[in-house]
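Take a look at the structure set out below.
What you see is part of a larger complex, with each chain still in position.
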Amino acid sequence: MVIDVHGHITAPDALYVYKANILSHRGAHGRGKVDISDDEMIAFLNKPTFGTGKSHFELLKEVGTDMQMLSPRPYQTMHAEKPAKVSQWFIEECNNLIAQQCRLFPKVFRGVCGLPQAPGVSPQNCVAELERCVKQFGFVGCLINPDPSEATNYDTPGLGDEFWYPLYEKLVELDVPGYIHGAGCRSPRHSYSLHFINEETIAVISFVNSRVFQDFPKLKIVCSHGGGAVPYHVGRFIAPTLRPGARINFMENLRKLYFDTVLYTPLACELLIKTLGADRCVFGTERPGVGTAKNPQTGRWMDDVHSYIDGFDWLSAADKKTIFEDNAKKLFRLEAGAQAA
Amino acid sequence: MVIDVHGHITAPDALYVYKANILSHRGAHGRGKVDISDDEMIAFLNKPTFGTGKSHFELLKEVGTDMQMLSPRPYQTMHAEKPAKVSQWFIEECNNLIAQQCRLFPKVFRGVCGLPQAPGVSPQNCVAELERCVKQFGFVGCLINPDPSEATNYDTPGLGDEFWYPLYEKLVELDVPGYIHGAGCRSPRHSYSLHFINEETIAVISFVNSRVFQDFPKLKIVCSHGGGAVPYHVGRFIAPTLRPGARINFMENLRKLYFDTVLYTPLACELLIKTLGADRCVFGTERPGVGTAKNPQTGRWMDDVHSYIDGFDWLSAADKKTIFEDNAKKLFRLEAGAQAA
Amino acid sequence: MVIDVHGHITAPDALYVYKANILSHRGAHGRGKVDISDDEMIAFLNKPTFGTGKSHFELLKEVGTDMQMLSPRPYQTMHAEKPAKVSQWFIEECNNLIAQQCRLFPKVFRGVCGLPQAPGVSPQNCVAELERCVKQFGFVGCLINPDPSEATNYDTPGLGDEFWYPLYEKLVELDVPGYIHGAGCRSPRHSYSLHFINEETIAVISFVNSRVFQDFPKLKIVCSHGGGAVPYHVGRFIAPTLRPGARINFMENLRKLYFDTVLYTPLACELLIKTLGADRCVFGTERPGVGTAKNPQTGRWMDDVHSYIDGFDWLSAADKKTIFEDNAKKLFRLEAGAQAA
């Protein structure tokens, strides 16, 4: 079984019309909502999407994905928008649509919710939405954006800071993982896609240098996009901790986290798995998404990560199963979830 | 011959006393200067450094380095300090000391100067110092900090912007490369060392998306630290450019740049070289520096990058020579420089 | 003939999906465009809209409107968004869709374009888009937002300031009117709809106190929403100009402007026409829009302004025709336009 832990919702236009409107009236027209009938949603998911001529379902099937975790599309979440309720409403609607898709297709989709984060605001404000999604909809995790300021300020401390403890407490209580994923970027110097990588790098190092896993031994954290730049530069970060007087064991701390395989070259996947070990790697593609383009040399999709890993002759079948299936089931308690569903 | 293109000056205490003072009087005591006699400098370079019990020279010899490019230690350069002259004076003094070390040890050292960059200030203000170092001291390149704001604002456009053209013009005129290297970081969320990686990632992508190499076909640019996160995430950046209507050939543009090998695991070096090709990789270690710590498992220095690459059985001897020697000589015109010296 | 000079485009969802996307990627995906086939557009305009169960065409016919000027929906234009190109692209797409609707239904619609205004930026940057719309599409006017900051700063001077002269020059050259209409509002204290009124009040007074009509005697300006609060408070503004030493004739200056009848009570329409005179009033409804709701007491639409005015027994048939038809034709040169079309 191939479980893709990193998927984002494809949504009908109504979601984006809703977004455009709340960004314009900023609450003056009231909260409103996105109403899509089940029939409309089923039809939508079977329509071609992402300019590929194929439906979301077909895109999954084509690369062998059996199940996918669905979360809001992070670059759309606008955590830095003012007033904060604009972003909150949009994220709630994303979660609602994900819940609908999961309800309609329980064998394919599991929900990972977005949270109403805001720059410098305690994540205590996210607990209610997290509970709603897990308890009411059966979601199996949540996204955490390390930089809700969208690159506009540093009011939000790094993920290793106690600032985040109210959220970590709730994650442990609900026994669901937090999924680190950058989001919007308002910097004129770089794009949201690059900001993902930079913020995930900061997030990983912030965890490694923190007491978070001492204080929350049962906390489960997955980092998107192969851990940002950390596995590539792991020697750079290890070296200072090898000096006399160093207080942390870098690799031990690093291996408290899980890393997804959203990396679009075989070399990168190889580096990730060899650096972290199969037991800390979990299969993800973000498909359909940025990588949904065909490599002209191979004729394969760039985000057909399954084929990369499956092709590694140096990786055992057991390790492949760990990456493709077992880690996901363990992290997201999918058997338990399946029973509940 | 092994040429390490990425080294930073080890300097006597007097340089840092000077720095501490100008940061306190902010010009009120006048510019001052750092005076170190040749004898003192020779003695200093033969003294143990960096807590290693070995001198700078010994540290080079131990890993087989024959020649090293020396530049200011970037995290010390404080480009964002106000008034700007404080940073300028310090950088000039760094360059002066580098010149002294190069003059004393012309077979070992070549100079790469720092520039008096400042946030949002046109690099036109750097041209004079660049010329002074190249023409007066025989320096072979300069550092370029993509973020002189030290993570405090976005007033300085990305390196692909025409903002930087006055500097590129002068680099082409002098026929020396610009060496991209992040510097200080005032963010409370991450360290300068991580900021290097993030800014170098931004820098590489900014170049790739720009017209710089169309406008300056002879410009030579080297990127530190294996290109930040770009080689690891190269698939992510390639994919959108494979879609219909894309305007750039990502890999072609990427390969206009050179990348140093300041990466402290064999896997990372392998990924870099296989992704970019030996012809775009140039040997560097940043030694002594962050990586100067011993790997307890191997007993080798983390920054003994030479041993990593030399150990690759999949890499031809010719390619190794290209990386260790030929690219450096070509980029920095070392034969020419040697003749001049 | 009844000509409604104040209508805004009803657009297919694709426009708002486009908007939501550019607000998220902020240019990283490129400019893109909104593609709607003529068939789709014709179908769309014949579908129910605005929650009324009636199409745009039906909504016009129902209140007796023969022709309507179409402009972008102002509260969607986000002039204060950064980077400015996000707003610019959206407004251009709005203008393109308006042009398409006008091309498809030349007897019903005439175009009034939005402009890529930005806070504190000289309207010189709007001249090209204005020319494109007038010369290429045959548009008959443009919107002017007095506050592109969306209530966030005062960087944009009042409309009586020379700051605006580059735009006024072009309006005179093209012989089309500028249509004053507030837009977005980011204040937490009031809504965009109220901000329209406040800004239009400021705009009218700024014109009255200025030299604009001395410097541009042929300039044509229409003010939305019955001139904001000015006609209701006209005594308050006249009084100081009756004192010794006053430099302006308030009513004379006020009557250089035109005022539309977008007022949703008969009393308000009466006050406007009696205060300004029929020769300065021009029929408008903003329908479908904020006023498209049924008055439970009368069973009539609140924005059926035609019925209000038509019911005035104190107003001559000639004056009614002036308001409903003649002023619009003169201001927007509709005969000329009709011939061209």
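Lettered A, B and C in written order, each chain numbered from 1.
Criterion: a residue touches a chain if its C-beta (ideal position, glycine included) is under 8 Å from a C-beta of that chain, and two chains touch if they have at least 3 such contacts.
Computed from a predicted model, the values in this text were never measured in an experiment.
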{"item": "Number of identical chains forming the whole complex, with 3 shown", "value": "6"}
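The definition used in the following text is that only the chains that are shown with their structure count from here on.
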{"item": "Central chain (distance from its CA mean to the mean of all protein CA atoms)", "value": "A"}
{"item": "Separation of mean Cα positions, subunit B and subunit A [Å, integer]", "value": "34"}
{"item": "Whole-Å gap separating subunit B and subunit C, where each centre is the average of the chain's CA atoms", "value": "57"}
{"item": "Residues of subunit B engaged with two or more neighbouring chains", "value": "240"}
{"item": "Residue ranges of subunit C in contact with subunit A within the complex", "value": "13-14, 16-17, 19-21, 23-28, 73, 75-76, 78, 82-83, 184-186, 188, 191-193"}
{"item": "Subunit B residues touching subunit A - in the complex, by the definition given at the top", "value": "51, 154, 156-158, 187-191, 193-194, 197-198, 201-202, 205-206, 225-226, 228-229, 231-240, 242-243, 262-265, 267-268, 270-271, 274-275, 290-296, 302-303"}
